[in-house]
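Shown here: the complex without one of its protein chains, the others still in place.
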Amino acid sequence: MNPAVLKMALLGSRSSWGRMAGIGGGVAIGVCLVLLLWSAANGLAQRDARGAWLREMGQTPVTVPLAADGLTANGRPEPIPLAPDKILLGFPGDIFRDQLINHRDIAALPTTTVKIPGIGAPPAPGQYYASPALQRLIESTPAEELGDRYGQFAGVIDDSALPGPDALVVITGVSEAQLRQGPAAMLVTDFTPNPYGESASLYRTALMVGGIAVLFPVLLLVSIATGLGAAQRRERFATLRLIGASPRLISGMAAVETAIPSLAGALLGVVLAVVFRPAAAQVPVDGTRVFLADFTFGAGFAGTAVVLVVAACALVAARRNARTGIGPLGVTRAMHEKTPTLWRAGPLLAGLAGMAFGAVLAKVDTDGNPWTSPLLIGGFALTAVGVVTVGPWLTRMVSTIGLHRARSAAAVIAASRIRQTPVATFRSVSGLVIAAFMVSVFAGGVSAIETIDAPEARPGLLLPTSVYALVAPGFTPGHVSSVAQNIQEVAGIRDVTVGYARAALGRGEDMDIYIPAEDAPSLGFRETLAEQVAAFDTSFLNSWTTTPVALTAAPVHSLAGLAPVVLVVGTDGTAEALDRARTALNTSGVTATPATSRADLATMGSTRLIQGLSALAYLGVFVAVVIAGISLAASTAAAILDRKRVLGLMRLMGMPVAVLRRVIVREAAVPLLAVLLLSVGLGFLVAWLMIISFGRGRTITWPGPEYYAALSLSLLLALAAVAATFGLVRSNTAITATRSE
Amino acid sequence: MSTIDTTSPILSARGVHHGFGQTEALRGIDVDVHAGEVLAVMGPSGSGKSTLLHCLAGILAPIRGTVAYAPRGQAPVNISGLGEAERSRLRLTDFGFVFQFGQLLPELTALDNVSLPLLLGGTKRAEARQRSKELLERLGLDGFTAKLPGELSGGQAQRVAIARALVTAPAVLFADEPTGSLDSLAAENVLTLMLDLVREAGTTVVLITHDARTAAYADREIIVLDGSISAGHRVAA
Partner (left out) sequence: MNNTLALLGLLGREPSYGYDLKHSYDRYFGVQKPLAFGQVYSTLARMFRDELIMALGEESGGGPDRKKYEITLAGRDKVRQWLFTADVPSETMQSELFAKTVIALLLDDDADRLLDVQRAEHMARMRELTRLKRDGDLLQVLLCDHGLFHIEADLRWIELTSARLTQLKKELQSA
């Protein structure tokens, strides 16, 4: 291309500088966000890989002789002895305040050859290795609340075995006998490097969803930015055609004119991504951050992204230009929009069907069907696309109805314009609509978690201020009582109740626990019994029990001859006391299970994961909403500039500026509101489908205040974006705008 | 046909000056427009005739001088002394405008385009549509009410614009080269239709044109040259 022509293409006028700045800025923000998202994806993948060993479940440590049919047990289970290539791994549930600590107990032979990730040789009994974050926590907390649980500090776990800098991981050395007391110790020969556990798909799904949520508005912004000032550009190109430029040259110029600012923007985006990388890595996902070293996008990816974005922008510009058909006398083909038909609902329905099918699969195939995740992600992406494709059709429907019922001049003008150009009109608000959709999806997801409230004190259920631990078989009632006495001494502990049973729990038919009747009130029971010994069902202890358990008279009159099976520690309810109770129980030496409270289920479940991800998602949606707001302002401005002559003439005829403003507001509000309700509803539907697929029986309820805040923010931003263009209305429809040269 | 009242002008400009930046577009113009007359304002391009129309119609406020508007039987109002909102209101209720081209909102049907000024004035939509429909029929556009401007010929579009300008029964119609983009025959038809309507209603017309044959439809003409009324056409004091 002739350099002079190129110069003319680029430096046409002051408005072309504005347009190029718009394109460059839009592309820069877009590329920066894409790179940061990619970094986050890398970081999470790396984090999964680093923490993969924590998913190692091992093999059963006992053999059970089987009967001849090969299915039923025939005799008592026999422990498999430790060997140099086998260690015994325990997984005590360990909670401090409301944080879950990844705790592993290890019993190994001194000659073991098993490599423990992050520390090498296993710790000796009574020693522990902790992650730096946990060690800091231990050092800053009274020992009786946390440090006493683990014994003597032997060293820190290397970063290579930690998911992130905030990870709370502890590896303690225990004796083999101690580990075998509990139910859950497993034999391990080596640690899995496979990071994909059961929640990986949820992770990836949520990450993809977040990525789509942010990418969508970015693409919209780029597409709106490259379309800026289209009317003036068409005129300029028509002049060039008149003096003999070929259509190909014009297409080429349009491509170059877009490619150069988008290249500059893309490079700026890379720079921005590098600058913001450390800050973005500070965002915690699932309660922990990612190592900065993991939060990276790589030069190859950055290069590919830049090339792809620039090529896409240039191609779109050239194609858009070729399509409008600029002849020597201006645009030859009338730019009529095709009337949107009901076919536009296709992607939306397909997406919803895909998600519904995925949800059904997840329900039916409880083992985890490999198709669930792709169906949900694909369905979600299709639904998001579907919201945008169905928008113009809905917008046209609403405006057609609106045109019939319109009373004022502003309403007639706005409704007519929307009806003629539903696609273009909707495009300007599609960013906000998609943002509202995403916000609703996450709000719906989060609402399911928020409904698991802090447990309330209810008679017949374990008090929320209590923790319990099962007693290992073989301890005498006297020994257990003295342990209970010791625990009672700890500050903040109100009472310790020992529960008895006919046999060790889980080993007999009888599931009742017996306690002295006078201890019943300290467990929260209200019933008063005449008998000496009271009984209740074991399900009293389970945190998932929701119907209160009744206290009944025991069929025995004395606790003599019964085995102690459980220690229930009542505290004053402070977090410190609860942690002291946990520490005391876990170090008592008589327990078979870690100390557990009713709140632990919520802490240990995958809910925190979703909460962490939803924080990321809200962040993404916030960015999306801001971008969408900018896009709306840009396209509203373009809508005014492209019509300035006719609007100027209307003003000249006596139409007040206020009417023009009302027209502009309506042109933004009608498509926004028409599709906003739909997208909010669809958002919750999608969230519900996700939750019934992954959420294990949770239900969806009204969203929290953040949701309404986010939605109001979107609307406020839309209002601000439209109001920002009010200044343009007056100045661009002044009398000079009506001159026909 | 109505009579022209030459005793008291409906619009009266005295010593009107206006300019954009350094250049002075109008240099002390005196014009009287009589009620019921069709006045042609002629002059070469750039002479200031459009600026004169803008001043007479209260679109622009003159730098110096006054424009008095006195609808039949009422005391004159100095338009140039009114605020922008009041002038907008006046244009909406008392004046009508027809321009050369591109004045119809492309997204509105012919009928909606015509009813727009009525809606702006607070008329109910059904009534506005009814009145617009009648006017369009009188202009021979019966079958075109539901068409968009893009689907009309140049002459049809101008007739729609004339209907829009006249639908509010304005006291003064300002027409700026209303037939400037039409061929001779179409221009003649449009002009005849427009003038038949205004003469019947007694509407005063200020018709800007550089074309003598168009100006010949007027009752009288003035010629603007370099921002002044040319010698042979000055107001007889």
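Residue numbering begins at 1 within each chain, and the chains themselves are lettered A and B in the order written.
To be clear about the criterion, a contact is a pair of C-beta atoms (placed from the backbone, for glycine too) under 8 Å apart; a residue touches a chain by one contact, two chains touch by 3 or more.
This one's a predicted model, so the numbers in the text were calculated from it and none came from an experiment.
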Displayed partners of the chain not shown (whole complex): B
Among B:41, B:190 or B:223, the residue in touch with the chain that has been omitted: B:223
Residue touching the undisplayed chain, where the options are B:39, B:68 or B:215: B:215
Chain not shown, touching residues in subunit B: 44, 192, 212-213, 215-219, 221, 223, 225, 230-233
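As a convention for this text, only the chains that are shown with their structure count from here on.
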Centre-to-centre distance between subunit B and subunit A (centres being mean Cα positions), rounded to whole Å: 64
Subunit B partner contacts - residues on subunit A that touch it in the complex: 334, 406-409, 412-413, 416-417, 419-421, 645-646, 649-656, 659, 735, 738, 740
Subunit A-facing residues of subunit B, complex: 54, 59-60, 85, 88-93, 95-97, 99-109, 112, 115-117, 119-120, 124-125, 148, 150, 165
